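Mind looking over this structure? Questions follow.
Only one protein chain is missing; all other protein chains are in place.
Now for subunit A:
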Amino acid sequence: MIKLNLACGTAVMLLAWAPYVQAKDVAIAAGEGAQMRLQEALIMAEPGDTLVLDAGKFVLSDGLSLDVDGVTIRGAGMDRTVLDFTGQMDAGEGLLVTSDGVTLRDFALENPKGDGIKSKGADNIVYHRVRVTWTGGPSASNGAYGIYPVESTNVLIDGVKVSGASDAGIYVGQSSKITVRNSIAEANVAGIEIENSRDALVENNMAVRNTGGILVFDLPNLPVMGGGNVILRRNLVVDNDTANFAPPGNIVASIRRGTGILVMANDGVLIEDNVLSNNPTAHVMVIAYTQPYEDERYNPFARNVVVGENAFGRGGDDPQMGGAEMLVAAFGGALPPVMWDGVSQGDTGLTVSEGVTGWSLNLAKPGQDPATGQPAPLDVPQPGYSFDTASVGAPAELEARLTS
């Protein structure tokens, strides 16, 4: 049964200034008929409503979707309210959100057949303390993305946890004004991926035991390109040594096991104050787009990438690349923390803070065979490019929803 818990008159008066004066809570219990009851509540919700999911396991047969603005879905906690998609028969994701101003918090999805939560064209969205888990651990048969906002403006992802995604745990695509923080991405192919997106802040996250920890990409032939203005700071990027289990054909299938942070074809990426340890291929890799493409609008170069001060632990000691043994031997047992392909567009190439060491393949152009490179210690200028911290991240008003 759907219970309507209307706020009392006093509360309504107090909240009269709020945009949704008739907002109500709708409680939904786990158990028999969860699919129909939950989906019906999602459809019948009105702007401002909160769907309160009780603790328990909601066994679902089909994907869910929300298309009403300003709705909150709130569970009893990411370990207490579980949407179980193990028996899912239909749809490409567990939960699809296509409306603006939505808040998703304090619940979990397990074993969605495709993606976990996809929010498409859903502006001003907050994901808070949501968990997406493929419970069988890394497997190519797991779904692709755990948390998947795309084509959206103003995205706040805070305190989420994703593991087992066969592509990216937290994937933000073709979006702008993004914050991903305080989250854990564990045992995915890519932990956190910012793709074809602008103005992203990725901070205070843990990316552990993925194939690659944090990726910043721009890809061709997409409606939205020109990714950049991204800051990655104060993240723990550790032990990313899981063998790549992505199905071939996807871009992340090319990620080398043991990659900490990878920047490919972007404009303006700052990497600083992170802790990187035990990433056996490279702590930081900066490269141009490697594949052939046909798209005049696309820029394949990594431009204005800045590696500031970071804490680099052990790493680069088992690189997954051709000639690894010779390279490791040449560098005295482990590659230095920053790997660059050497490909730059004019003078917009990689810069690093004083004391940051690395090596370069010294390639001349995008797509050049790495085997034809001339590996040598990194020799690049110190940063002159400046980042405007205020220009990255989700707007402050999204934060207010975390405390409400």
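Rule of thumb we're sticking to: a residue touches a chain if its C-beta (ideal position, glycine included) is under 8 Å from a C-beta of that chain, and two chains touch if they have at least 3 such contacts; residues count from 1.
Heads up, the rule we're going with is that contacts and distances are computed from a predicted model.
**Student:** If you look up the hidden chain in UniProt, what protein name do you find among "Transport permease protein", "NADH-quinone oxidoreductase subunit K", "Cytochrome c domain-containing protein" or "Imidazole glycerol phosphate synthase subunit HisF"?
**Tutor:** Options "Transport permease protein", "NADH-quinone oxidoreductase subunit K", "Cytochrome c domain-containing protein" or "Imidazole glycerol phosphate synthase subunit HisF" considered; the missing chain's recorded name is "Cytochrome c domain-containing protein".
**Student:** Going by the contact rule already stated, which one of A:Met44, A:Ala311, A:Met326 or A:Ala376 would touch the omitted chain in the full complex?
**Tutor:** Of all options in A:Met44, A:Ala311, A:Met326 or A:Ala376, contact with the hidden chain holds for A:Met44.
**Student:** For the chain left out of this view, which of A:Ser61, A:Thr135 or A:Gln374 touches it?
**Tutor:** A:Ser61
**Student:** Among A:Ala23, A:Leu51, A:Met78 or A:Leu96, which one is in touch with the chain left out?
**Tutor:** The missing chain is touched by A:Leu96.
**Student:** In the whole complex, not just what's shown, which of A:Gln291, A:Thr357 or A:Thr372 touches the removed chain?
**Tutor:** The single option touching the absent chain is A:Gln291.
**Student:** Which residue among A:Met36, A:Ala243, A:Ala311 or A:Met326 touches the omitted chain?
**Tutor:** A:Met36
**Student:** If you put the missing chain back, which residues of subunit A would it touch?
**Tutor:** Subunit A touches the chain not shown through residues 35-37, 39-40, 42-44, 61-63, 65-67, 88-92, 96, 98, 112-115, 120-121, 140-145, 148, 150-151, 166-167, 171, 173-174, 219, 221-224, 247-251, 291, 294-295.
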